[in-house]
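Below is a slice of the complex: some chains, not all, each in place.
By letter and in written order, the chains are A and B; residue numbering begins at 1 in each of them.
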Amino acid sequence: MKEIYVSDLAAYEEGKLFDSYFLVLARQFRTTQTNKPYLHLILCDKTGQLEGRAWEPADPRIGKDIERGDVVKVRGCVQRFNDRLQMKLEQLRKAYPQEIDKGEYMPATTYDVAALWNQLLGFVESFSDPHLKMLLTSILEDPKIAGAYREAPAAKQLHHAWLGGLLEHVISLLTLADRVAPHYPILHRDLLLTGVILHDIGKVRELAWDIGFEYTIEGVLLGHIQIGAGLAERAMDSLPAFPSRLKTLVLHMILSHHGKLEFGSPKLPMIPESLMLSFLDDLDAKMMAMQMEFDKGAREGRPADELSGKVWALDQRQLLNTRAWLGEEKEQEISQ
Amino acid sequence: MKEIYVSDLAAYEEGKLFDSYFLVLARQFRTTQTNKPYLHLILCDKTGQLEGRAWEPADPRIGKDIERGDVVKVRGCVQRFNDRLQMKLEQLRKAYPQEIDKGEYMPATTYDVAALWNQLLGFVESFSDPHLKMLLTSILEDPKIAGAYREAPAAKQLHHAWLGGLLEHVISLLTLADRVAPHYPILHRDLLLTGVILHDIGKVRELAWDIGFEYTIEGVLLGHIQIGAGLAERAMDSLPAFPSRLKTLVLHMILSHHGKLEFGSPKLPMIPESLMLSFLDDLDAKMMAMQMEFDKGAREGRPADELSGKVWALDQRQLLNTRAWLGEEKEQEISQ
């Protein structure tokens, strides 16, 4: 039903009316410096967010009962103020349930979640260790966890900050781990993959994503490492035959996956599988950060022979897109 | 029954025979460079440890069935080799159960454990928060935990490295916290004291103390912070009415009590009670380290007007005993 997105509005003429639906992230009554009252909203959909102002909040066409978290139907136009876009709202009401397609209001993975989920189950299916297979099956069959695992973003802002991002991140790491593991016969493949699947599972409670992406207070006070370890510990405790040594190793994988104490892991990796997990997690995040920076450069039309700006996620270093600089971009796309 | 201790043997003449009992910390068959076989033992009691050698291990008076962890009766004499004391063992057998007083073989608190335990229960009794009182009661009434809590050392080597050391450390911190808490009305006293009682509880599994003091593998891979948090989490989960917010705070107290990420706390203190706990724990450990260094100086006859050597537990700094240097030591003892 929704046809006009936040990302479309940059191109709109000032003053031209349009109708659309948005999610309300925040809502406040305010007064101008000259004491004129107005309703101030932060509205979003999956493409971004925008401020909106209703200058006649007493107008009967301006819905009074709107709250943070509602989807609303608005009629309004865009305005520009100091180069910043705003919406001026003429009319405003809560959307009817049948008008709401929840997927329209927050950024989401572009992959098919059901397919990713099946890939995940497939990896578990491939395990030869019966205890680890049973542990993961019991966790992934828990409808509360499974539902959250499929929806959760992997982060609030950095990499994979979208619905389904956690699952997408885990599938990428599983595939990568499966490529690398055979190179090192010392590695216990099932334990490594178990670590990949569970390392960030605490994020299902560290983050809240019903209305935008936020850290929960539990998340800030405990962190996803501790939440995930607690969750895994309870799951293992409920499997009577789960070997206690294996339990210690699974918890150690979760605890040590950030690789260094100063990154919030209370333990350094001390087994081959946790060393590998911490490397792959870091490597994948940094490669993803590079890719995102290059995509952004391409979107913004940065010429191929320019360096990026200083990238926060990579210690403020500048980046160069090798293929673009060498002029091999096209060949590459063709050859793939 | 035991009358001669490791600490006594330094004064013994070489060659003079004596009988005594010791705990076997390690046992190995070895050969000299000239291929002479001998039995090599590490023996200890609560005052220290010593090497022993039996040069005729085939002699029928040398017990064959001795293992790590046994208490043995020995007949032998001391020898000195390169200024190091050793025992030469003539005879050796397992002690009979009725000969063994377990308290003789490992260092232990000089306080009355039952009295310390009653102090601990008294603090819990004084709580006004019913949930925290019930939580601690349920943990301290669990006979497995309570037994371990009463016995556990607080560390393998540094401060309070003796049986009962954990309990002694906690009582000291409880008393200190109770002095400081009223100075800051912002503090939730019961939560602070709960943190004190539970912050190191993971040490009951991080350390093993049946035969000497050792870290367990679980302890090395997970650490007492994680073990303690898991233990507390399960205890709270088993109390149906325990408020979830309070649970988060109790876990946060345990997680953050080392105060800094690089000290192995995965979270910084973010509430007044955890900030206070991390300060008091650090302060008490450092004051204890100073006290121990001064005691050692006094034992070794270091003159009052000399600085200590570089103290490892205090960043290699040297220390000075104020009162001794000012010549006020005696007055102090009298006035107390």
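Annotations for the structure displayed:
In the analysis below, a residue touches a chain if its C-beta (ideal position, glycine included) is under 8 Å from a C-beta of that chain, and two chains touch if they have at least 3 such contacts.
Just so it is clear, the structure is predicted and the values come from calculations on it, not from any experiment.
Shown are 2 identical chains; the number of copies across the whole complex in this structure file is 6.
Basically, only the chains that are shown with their structure count from here on.
Look at where the CA atoms of subunit A average out and do the same for subunit B: the two points lie 46 Å apart. Taken in their complex, subunit B has these residues touching subunit A: 217-218, 220-223, 225-226, 229-230, 233-234, 237, 248-249, 251-252, 255, 261-267, 270-271.
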